[in-house]
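Reading through the structure tokens given below for one structure.
Heads up, one of the protein chains got dropped from this complex, but the rest are sitting where they should.
Entry: chain A
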Amino acid sequence: MRVERITEEAGQVSQNVFEFLRAPEPEASCSQAADASPSVFRLTSQGAADAGVRARLALGARECARRWFEMQRDLVSLPLSPAVRVKLASAGFQTAEELLEVKPSELSKEVGISKEEALETLQIIRRECLTNKTSYSVTAESGRKCTALELLEQEHTQNFIITFCSALDNILGGGIPLTKTTEICGAPGVGKTQLCMQLAIDVQIPECFGGVEGEAVFIDTEGSFMVDRVVDLATACIQHLQLIAGTHMEEEHPKALQDFTLENILSHIYYFRCRDYTELLAQVYLLSDFLSEHSKVRLVIVDGIAFPFRHDLDDLSLRTRLLNGLAQQMISLANNHRLAGKVGDMLLQYGLSFTGTKSKDGISLEKELATRSSNLAWKTPWTEEPGRLQPVGSQESDTT
């Protein structure tokens, strides 16, 4: 429709404009121009004598310009390295579309960057622009886009990690939720690490008993992880489940309990020890790869997130920034890998506290047992917190 109108009015275009276009067939150039850019519309509108024609062309130009503008992607919004971005800007490149047709060797010559950088830059740009163009109507990769109804269905099928303290489970709405981060704050000695250790065991409870049947990652910054305490808790949990299996004489319960032994429980807790904030940050950022390999992990515990930041870091704004970045990274991990991230912390003014351990690759707890049990000392005696939290070691009577 619009093209026909333009070819009609092309005859009325003023002399110098027509001369500029210098096309052998005015219709062809105008139809080309109609598809290519809005500039020619505006141009012909300037030259056209009739005001009505100009108005119609201008409207067409505006709509075309709007459509055209929407497809352009500013270079600032792409994850390029800052040095490359500065050089691209000084060479005059502003949108991603301008770079799509350029070859890497041309780009490196014009902009003044190395060929590898040029290749990498173009790969990033092509990946961003092409995925945008092809996947508009389809949900994006990793299922990021969904309706609230689908989200509701997912939430209904999600389990919670029970804490074996019915009061705590009640206020949490069933237990520690998956795909979310939970924070536990408290004064020293109130029982945060105990709760963390209990949860590292609870996450492994088989599904027929109402558990999540997953593995746990325990990142420790304060060194307060007690292996013998974990052994106590695990033994109590096994006894508790055996009692339950005794009342349910169905097939699956005793069979599932056969795998739920002390050795298995301890070997499914991956322990990391981090001694300062750099190691903590590195550990959390590398966790993504670890989790892809160990897909059964359902709980990531960071015990003592504030501890490394309090001692090493004098620059407060850097601390806030690092913690914010860490928080976002944890939420992103929790969401992508369907985990529960949990942090125990001392009382602090701002929100997230994570604790992490040091070693780069996760060592399963069985190996750690041999080297660490002699170093551990029981620092604070286990006290019963009046009110909510109840001692989780001796479990047979209460819970559920």
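We take it that contacts are C-beta pairs under 8 Å (C-beta built on N, C-alpha and C of every residue); 3 or more make two chains touch, one makes a residue touch a chain; residues count from 1.
The rule is short, and it goes like this: contacts and distances are computed from a predicted model.
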Omitted chain (choose from "tryptophan--tRNA ligase", "Spermatosis associated 17", "CIB1 protein" or "DNA repair protein RAD51 homolog 4") - UniProt protein name: "DNA repair protein RAD51 homolog 4"
Hidden partner interface residues of chain A, rising order: 16-17, 19-23, 29, 33, 37-40, 42-43, 46, 58, 61-62, 65-67, 70-71, 73-74, 76-79, 82, 91-95, 98, 110, 128, 132-133, 135-137, 140, 144-149, 151-152, 154-155, 179-181, 315, 317-318, 320-322, 324-325, 327-329, 331-332, 334-335, 351
